[in-house]
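Encoded as structure tokens, here's the structure I'll be asking about.
A single protein chain has been removed from this complex, and every other one stays in its place.
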Amino acid sequence: METVIVAMDQLVKRYREKLAVDHFSMKVMEGEILGLLGPNGSGKTTTINCILSLLKYDKGDITIFGKPMGPEAYDIKERIGVVPQNVAVLQTLTVAENIDFFCGLYIKDKKLRKQYVEEAIRMTGLDEYRKYYPKKLSGGLLRRLNIACGIAHKPKLIIFDEPTVAVDPQSRNAILEGIREMNKRGATIIYTSHYMEEVEELCSRIIIMDRGRNVAEGSPEQLKASLKNRETIKITLPACTPEIVEDLKEINHVYDVKQEGETLLIRCDGGSHNLVHVMGYFSEKNIPFGRVITELPTLNDVFLEITGKELRD
Amino acid sequence: MTVFKAILKIAKREWMTILIYFVVFAGFGTLTARGNAQQTSKIYKEAKETIAVLDESHSIVAKELIHTLKKSEKVITPKTKDLVSLNDSVRFDLYDYVLVLPEDFEERVLAGRDDAAEYISAGDSAGGYLLSEKIRLYLQDVVLYLKSGYSKEEAAVKASEVITSSLSVSSEMLPEAKHNEESFLSGIFRFSAYALMMLLIEVICSIINNIRQIDIRKRISVSGAKFRERNAAFYGAVAIVAVVLTGLLILFIVLSSIGDPDLGKLPYYILNEAAIMLCAIGLATMISSITTDQSLVSMITNSVVISMSFLCGIFVPMELMSKQILWFSHFLPLYWFERSVEFINSNADSAIMGTTFAAYLGIQLLFGLVFFVIGMIVFKKKELYAV
Partner (left out) sequence: MFWHIFVYRLKELLRDPWHIAWNLLFPIALATAFFLGFGNMIKEDPEAFVSIKTGYIAMEDKEFEKVLQSLSRKGENQVLSLQRYETEKEAEKALRAEKIQGYYLQKGGEIVVVVGKNGISATTLHQIVKEYKNQKTVMLQIAKEHPEKVAEIAERMNHRPEFLQQHVFNQYTSPYMNYFYSLIAMAALYGSWLSSTMLAGISANMTERGKRYESAPVKKMTSLLAGILSTMLLQTVFIGILVLYIEFVLKISFGVPLWQVLIVTSVGGVMGIMMGVFIGALVKRPNLQMVISLSVSMVASFLSGLMWGQIRQILEVNAPVVNRLNPAAMLTSCLYNLCNYGMTKDFYRDLYSMLVLIVAMLVISAAVLRRRNYDSL
């Protein structure tokens, strides 16, 4: 039976009149990487701060490792690691000292701490930078330091809040690899990000938050399957007529056809050979066409469909 | 939004700094100026010294002594009898002299004792010597009259009458002697140098450092605005901010010195203030070329301005400083500001405008120009070497 590491039930948090978290519930199972997605202002960071017991909340229960979480639940806090969104390190301590300092807040044994610090430095590839001060590090290295400070003590639960912001592809890759490695070694991870492709790649399960509520939950495939649009066929058609558009709409599983300049967008709600049927039509009618692209729905599409396309705070 | 408007908005954000220094100036500047206006007039005028008299005896001789002293000095009955506290008041110039008349004062005087009364004065001060002499003179006269056969009451009154009548000594002052009382106006303008420099340097540095942030600078430089227009707008706005802040300070001074006899000299003080304002702009340019960190700017500004204020007579009178320090102070702009204030204070309205006054203003402007040029050179070099 799978163990529940974090159980949040009907969490409510208000900032004066604004309802930041609205009866939000979630469970995080042991060993999974849970992605927590949502537009700006959806309540993700508030939820995380509540999990960490940094914020007071109005209603609801939070248990971690089977125990109620609270500001003085030190036995629980010992097993949690945090990698905040903004780099949170001490500017006047070196890389090694920063990691040692934060690790020392969890691990009292000096020898063990020294060993963990070395492992964290190696894991995040900061070996040759151990004597550098944070202001001398590039953005990617700073992010790695930020991570090292949060995971050096080998926590069982790690919360990553947008850890790859403004980071180059190589560093991002290294970070994601590191996260997978930690997960393999038994850490449960809660991961928030706006980069859909990395969430899709990394997370076994995703919760989408909007306006403080849980609006969708499942694996990436499950979420994509929930979309009406299962396939989009883009065809460059120099001479498109309304009759062609109407005819295409008659094809099985085609539910929407739109013309955008010289490109025709054909949306299908299911089926497995939609492209064959569409090509068959053009061939039959002897209609010349240009490039053909077929796209499967992405998590981004899921996200936009669920949360809407209007701009948020 | 134009560069001009942007700078005004940045300046508005510094409202807290402006408020703090304005309050410091309004409160402390006024207090200091009022306090020193009284004090210095005593030193330079044959006027009343402040004597605190603690009369435990309430005898006839004591009463007549106090009555006699009141004719030429300012006599106060202190609120406390604690000698330590009274000594502190003397040391800090609240009183010039404290006279303690014990319960058996009259008997001691009549017995001719050297310790008939106690006094407290500052060290070996000239003022203390003078007052001691006046009191001794009276008491000696009382004894003389007593020994001559007069009664206690007669002796006390006669001694008082003689002293009063001999107060009229013929005296002359050299013609065209300089007027050397320190007016309230000169005191408050003197203090304003500190407040104005602190205020202007902090605000202008904040403006310059905001605009100098590398990405903002780049963004402005690739915009459609022409180089000359941009810089004219920039420095125009800085000048307006400086003028407004200086104007506010001057307005406060004018409002708090309504009725001051020296108000006719106000235009000269304003000219002097304008000179130090321009100097402050130059200094701000130089400081902001050294660092963009506003905390460091605060630190440098405080160190430089407060030190300069002490060395140039803003907080401590220059005549009390050593020759070497005075020589060194010649190389500081506030020294010339202070000399200018003194010059305006000491001379009649009609005698101020001339080469001396112009020289004082000119030197301040020169300092400002030098600071400005140094700042610009450092900016240029930093851009060149991408620092």
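So that you can tell them apart, the chains are marked A and B in the order they are listed, and the count of residues begins at 1 in each.
The criterion applied here is as follows: a contact is a pair of C-beta atoms (placed from the backbone, for glycine too) under 8 Å apart; a residue touches a chain by one contact, two chains touch by 3 or more.
The model shown is predicted, which means the values in this text are computed figures rather than measured ones.
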item	value
Selected from B:Leu8, B:Ile66, B:Val162 or B:Ala359 as touching the chain missing from the view	B:Val162
Touching residue (missing chain; options A:Glu78, A:Asp127, A:Asp168 or A:Glu295)	A:Glu78
Contact with the hidden chain (one of B:Lys5, B:Lys71, B:Arg91 or B:His330)	B:Arg91
Among B:Val109, B:Ile188, B:Ile208 or B:Leu283, residue touching the chain not depicted	B:Val109
Residue among A:Leu93, A:Val165 or A:Ile287 touching the omitted chain	A:Leu93
Chain A, residues in touch with the chain not shown (by the definition above)	15, 49, 52-56, 71-72, 74-75, 77-78, 80, 82, 84-90, 92-93, 97, 101-102, 104-106, 108, 149-150
Those residues of chain B which, in the complete complex, touch the missing chain	16-17, 20, 24, 28, 31-32, 35, 43-47, 79, 83-85, 87-89, 91-94, 100, 109, 112-130, 132-137, 139-141, 143-145, 147-150, 158, 162-163, 165-167, 169-174, 177-178, 180, 194, 293, 295-296, 298-299, 302-303, 306-307, 309-311, 315-316, 320-322, 325, 328
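One rule holds for everything that comes next: only the chains that are shown with their structure count from here on.
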item	value
Chain A and chain B, separation of their C-alpha mean positions in angstrom	65
